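Inspection log for the structure reproduced underneath, given as structure tokens.
Yeah, one chain of the complex is gone here, protein chain that is, but the others are all in their spots.
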Amino acid sequence: MIVIEGLRVVYRDVISVLHGVSVTLEDGQITTLLGANGAGKTTLLRTLSGVLRIYDGDVLEGSVKIEGQEVTRINPVKIARKFGIVYIVEERTVFPQLNVMENLKCAASSRRDKDVARDMDRVLALFPALKTRLHGKSGYMSGGEQQMLSIGNALMTKPKTMLLDEPSLGLAPILVREMFKILIRINEEEGIAMFLVEQNATAAMKVAHKGYVMENGRVVLEGTREELESNEDIREFYLGSGGEGKEKDYRQSKRYKRRKRWLG
Amino acid sequence: MKRMVLVCSVFLLGLAVVFQSSPTVAEEKKPVKFLLTAPLSGILGSVPDIGYGLMDAAQYINDTGGIGGRKLEAIVEDGRYDVPTIVGLFNKYAAGEPKDEFLFFCPFAGPALKALREKANQEEKIPVLGASMTNQIFNDRVSKDTPYYFTTGPGYNEQWAMALKYIKKNHKKSTPPRVALHYYDNSTGREIHQSLRDYAKKYGIDLVMMEPFSPKAQTFAPGFLKFRQKKVEYILFWNWSFKVGARYFKEVKKYLPNVPTYGVHWTAANLFFHLAGDSYDGHYVVSGYPLETELDNTFIKNVTDMAKKKKRSIKTWGFYLQSWVMGQLAGEASRQVLREGKPLTRANIRDALENIDTTLTGMFGGNKLDYTTHKFSQARMLRADKGKKSLVPVTDWVDIYEYIK
Partner (left out) sequence: MDYLIQVIGSGIIQGLVYGLIAVSLVLIYKSSGVFNFAVGEFCTAGAVFFFILQSLGLPLWVVIPGFLLMAAVFGGLIEKLIIDRLIGRDPMAITLVTIGISSILVGLLLFFFGANPEIVELPLPDLTLEIGSALFISSQVWNGIIAALAMIALLLFYKFSTMGILMRATADSQVKSIVLGINARRILTITWGISAVVAALSGLAVANGSAVSYDMGIVGLAALPVVLLGGLESIPGAIIAGIIIGLVETTSNFYFGPWLGLTGFQAISPYILLLVVLLIRPEGLFGQELIERV
């Protein structure tokens, strides 16, 4: 279990991005984090995976505890290996100059067990489209294929938790559906927990067990899927439906008149 | 307490005054300073023997009575064979040292000799005993243009002329000898070109090509390959860098095993046997200096005795002997000034050098040194013999001007 409490994070000592964020990720569950651009979602993921320092960020206050251990001062490679955390970054965790097989080999390089070859076959079975692109540089693949490879790389590390930063970005709706179906499958079959950061709230809500909403560096709402889906503000601002479930068009929304009912 | 302080300070002050004065006592002890900016690092490599030569000669002079009670003091600095460094050091000493103490200078770099022409001859008017035997300075006009400049060997042009004459004399074929010059690419390297052409024409020698080499290059192959193509029979190796020479001898034997190399003064060193092994064998060299192994030469006997006394392990005898000669000349010229009853000034020393009356303790087999041309005139041809692991003379001591007529 991962418990984040009261996290305050700044970049370059002056730009304050997280103002006291608390989030809990249960083992084996898919938790989603919704929010507009600039809400601080990526920063949260960077802190969790330990790479915050690389971006000139610092934790001012608060704690990140994985299985009860404080990890804010631990080197990210150790976090990845010891706690099975894998971070699928927004640009896709794919090495563009390497081909598919080389990518998977790299991802598996920190493993010492004998199932590596078997896992590679499983990944290719999961994403058959990759089989047709085995030998070109992966940078030339389409967005969807890169995302698949990204997830494949993540799987090769035998993770316990996957952090996904806007995986649906730039993908056609049909691919998004496919991808989320696969994520559900992975979660159910392997018991891998997922922290799914998304702007595409509709799709995310369909797969998550529970969720958080962030705005301007603060968590403003949390709840189970049902709770969130029924919340009027969520529906209006994130799911695009107005009041009684009917779709409102832009002219009618009068956002300037409508205030959200949470403070933030 | 206060009284104690007063007494002590007066006492100390008095001591200081006493030590400051006594001009007569200090005068006698004033050293005669000889500044040498030797190559201790840099492109020529490190040759500490150059410094030792001067230091040991100074000791020899001091052990045999000094200069009227004054000691000859050798000051050795690292000139790096680099003109700006050498000029900077010279300026520092010229400005900082009293003119009746700082009486001799050696820049140890031909280009520096040229750079300091005005400063040394018109401004400072200080006797300079150079190592470079460049004809650009040491020619007919030396007494007028650069009267304070003297060199410690025969002129380069004369040495190369002797080499050419020797080649012609010993050339067995009926066709003129095909000779190539391989030269260190700088101004000193280029300055002998015209004289070489003139003498080659005079003796009937085919000077096929003149190929430069950069001292920084790791290989001389480009030149060697051209010599091969042009079927060169004799190579004139014009180099004074000990660093370069070692590599050169090894490489030339690989490309041109049957072509003898000829050199002057600076390539005469038994050390090359140690560094380049047998590939030094067969190198011919014109030299105005005796060999360290010729113990029947009284000059050499003095030098080797001192070197043994100082427990020196001399690697480059040619350099050691040369700077020794500078020190010995400085001492003997200064003594000559005092013998003539004159004060020891830079101008008087200059005159004494030009008219010096000495055999340099038998350096040239007993012949006197004629310094009116500001350069030496005695020379021999030597040949490197791998059996003896030493250079051996193949001619007697000759007057070089007579030989090259």
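The chains carry the letters A and B, assigned in the order they are written, with residues numbered from 1 in each.
By definition in this document, a residue touches a chain if its C-beta (ideal position, glycine included) is under 8 Å from a C-beta of that chain, and two chains touch if they have at least 3 such contacts.
Predicted model, so just to flag it, every value in this text is computed and none were measured.
Only one residue from A:72, A:93 or A:147 touches the chain missing from this view: A:93. Of A:110, A:132 or A:230, it is A:110 that touches the chain left out of the display. The residue touching the chain not shown here, chosen from B:35, B:207 or B:276, is B:276. Across B:219, B:355 or B:372, the residue that sits in touch with the chain not pictured is B:219.
From the options B:246, B:286 or B:404, the residue with contact to the chain not on display is B:246.
Where subunit A meets the chain that is not shown, the touching residues are 49, 51, 53-54, 56, 76-77, 80-81, 86-87, 89, 93-98, 102-103, 105-107, 109-110, 137, 139-140, 143, 153-154, 157.
Considering the complete assembly, subunit B touches the hidden chain via residues 40-42, 45-46, 185, 212, 214, 216, 218-219, 221-222, 225-226, 228-229, 243, 246-247, 250-251, 254-255, 275-276.
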